[in-house]
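Removed from the display is one protein chain of the complex; every other protein chain stays in position.
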Amino acid sequence: MSTLEEPEVEPDGLDIDAVHERLGDRVLDTEEHINAPGIIIRADEVEETLTILRDEFDFDYLACVSAEELPDRYETIYHLKQFADPTRELSIVVPTDRDRPISQSAAHVYETANWHEREAYDLIGIEYDGHPNLKRILLPDSWTGHPLTDDYNQDKPQVVSYKAHENPLLEHTKEDDGETMLINIGPHHPATHGVLHLKATLDGESVVDVEPDIGYLHRCEEQMCEQGTYRHQIMPYPDRWDYASAGIINEWAYARAAEDLADIEVPEYAQILRTMGAELCRMAAHFLALGTFVLDVYGEFNALSMYAIRDREKVQKLLEDLTGQRIMFNYLRLGGVAWDIPEPREQFFDDTRQFINEDLPESMDEVHDLLTDNEIFQLRCVDIGVLPPKQAKQYAATGPVARASGIDMDLRRDDPYGYYPELDWEVVTDDGCDIFSRVMVRVREVEESAKIVDQCIDLLEEWPEDEREIQANVPRTLKPDPDTRVYRAVEGAKGELGIYIRADGTDTPGRFKIRSPAYCNLSTLPVMAEGDFVADLIASLGSIDIILGEVDR
Amino acid sequence: MIGVLKSMAVTMKHALKGETFTVEYPDVPPEVSPRFRGIHKFSQERCIWCRQCENVCPNDTIHIVTDDKRQGEQYNLHVGQCVYCRLCEEVCPVDAIILTQNFEFTGETKDDLVYNKEQLKSVPWYNELDPLAAREPDRGSWVGEGEDAVDYQ
Partner (left out) sequence: MLQAVLQTDTVLLPERLVDLLRLGEFGVVGEFIAGLIAAFLVANIMLIMTAIAGPWAKRKIRARFTDAIAVNRVGPAGLLIIIADAVRLMSKEIIVPEGVDRPAWELAPIVVALSALLGFAVIPMGSGIHVADPEVGVVFVFAVASLASIGLVMGGYASNNKFSMLGGLRAVAQNIAYEIPLVLVAASVVIFAGSLQMSEIVAAQQDTLISLGVVDIPMWFAIINPFAFVLFLAANMAEIGRNPFDTPEAPNEIVAGYQTEYSGIYFVLFYLGEFIHIFLGGAIIATLFLGGPAGPGPESLGFVWFLVKIWAVFLLTQWMRSAVPRVRIDQLIEIGWKGLLVLSFLNLILTALIVGVITV
């Protein structure tokens, strides 16, 4: 998709033949997706096949499970990757019968499949045999029908009888075993960062069990994208997934997938602009993550959250100058970006340098004084909310959450896109696995992002004036070939933000699936919080840095 | 304890400095970038009724009614549901629709936020900022429309 070298699908040694040989008769057929080879298997051999791939071929990362309805069948695609090298990808396609859409569950092989399959069941209606807890996840339990299927009547009102929702607490108050207490944290609670509902079972103050209940902010983002045209109409929506300032990164996720699908080259100059914009967004998002996290640990009167918001405000001012909006940027276009640097260019460069080189180091020192060195903060965060690397991989945690568990994966480096390979920066990891390391990873990532932005500024400043090409020549209407499929991801502020698109020959996607990093990261919460205290549960939740708009889509 | 004291020193330093970052809106109008996207302004003199803006709009914010000779009769814009993506301005071949920096408009019901052609024409510039200047095409027929600045009180 870029003028920079894009690594081919099989760079060094995913030996697809060996996979075929090992799987033998289990391979019914093969197909070619743009990002990876696809292997079609039987619906009742999912667990076996995935176990082989995980244990023998090192596919330890189930990036995404996308399900869709096709005219003659239902299909579940397991997008497998390797944490060690995310460019080694493999798609396992599991078709099921239209009349009896039952497919074997992969939840026993990858923990992350649990939530993904629940979502597929919820929206598409495929039933997963052997799934430990197959119930709706985004829609209410009383919903009828599966909204992403073709025969779903969107005009039919969903009548939720009062009885079904009489008092969700009633059954819990009835059972009086005297040992534990169910407490509902959310959907309206000061610390849930949006409308999240945690069903926490407490024994005294310690958490015995916690179950996140999501879907309160489900806005049919996937369906809205399926109704928009590739060329223009989808781009405004990604801003609204992770709306906490990570807009440009989200747009890039869509742009990367769609540009691969339609084979569009992006000019180098535009790539630098994208890289700079994305890193500014990452800084803003991490500032907000920091600010809201300290609210959970310090209480609402702390100063650091306000300082963090102030720094974010400065980044937003830069982004406003660049893109015209503070949050809903709509800055990227397929094949480029919407604007060049605003005139006068020097002004923008000066403002950015002022922030990067003068304001930021100062406020970073303050952050370290207020956070890193604070003994009481360490008391609250070190060795609390531990997410062991093995579990993190099982739950497909990505982004700062995974990197704080010592998983050295960053798509900016490992699956390069944009201008990142040309720049000098480092992937921040920490093997503390606890809340403290997650916070520190974010703080240090802000510093790395600043380094990237600084280099981008230098490049943009020196770029010859007549080569400032911000937009490739892209046809007005894009109609990718029918049945081409692509799964592409970028390193979002929260982790791997992936987009799966199946083209159906029209100018709108046939299936548009968002792999949300916060969704997968949130599923690790029980691992972090169980056995700890309520206060730690809140701190762990804050350290995951979820944006419910992205979790629920 | 040293760390705690250091933290307290940081906040005390801020307290003594007494700097603030807040914009005291509405007493002080916030500065917006020249590229900022606010409410739309429409120019009937320029519009050629090509309906491209209506087609590109991601969520059907723009409704155009033309007569049988494809002459424009109505240009309605539901500001309440606009996502300010600026695609309409981008596809317009004649700069007939443009997003001003003006973000100050209210309505008591969502029906009040459906703007017709006349309302869209009389949208004032924000702080006399002409977005076209920042976006560089000629301004031509924009001169003389809605010159007055926004009244904050």
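Per-chain numbering from 1; labels A and B assigned in written order.
Methods note: a residue touches a chain if its C-beta (ideal position, glycine included) is under 8 Å from a C-beta of that chain, and two chains touch if they have at least 3 such contacts.
Predicted model, so just to flag it, every value in this text is computed and none were measured.
Remark: the omitted chain is touched by one listed residue; of A:Asp72, A:Glu300, A:Asp424 or A:Glu462 this is A:Glu300. Listed residues A:Ile16, A:Ile183, A:Ile327 or A:Met364: the one in touch with the omitted chain is A:Ile183.
Screening A:Val109, A:Ala392 or A:Ile538 for touch with the missing chain picks out A:Ile538. With the whole complex as reference, residues 181, 183, 189-191, 205, 294-307, 310, 370, 374, 376-377, 379-380, 533-536, 538 of chain A touch the missing chain. As for the chain not pictured, it touches chain B at residues 4, 7-8, 10-12, 14-15, 18-22, 24.
As a working rule, only the chains that are shown with their structure count from here on.
Touching chain A in their complex are the following residues of chain B: 1-4, 6-7, 9-11, 14, 21, 32-37, 56-58, 83-87, 90-91, 134. Remark: chain A residues 228, 232-237, 303, 307, 310, 313, 317, 320-325, 328, 330, 338-339, 342-343, 366, 369-370, 373-378 touch chain B in the complex.
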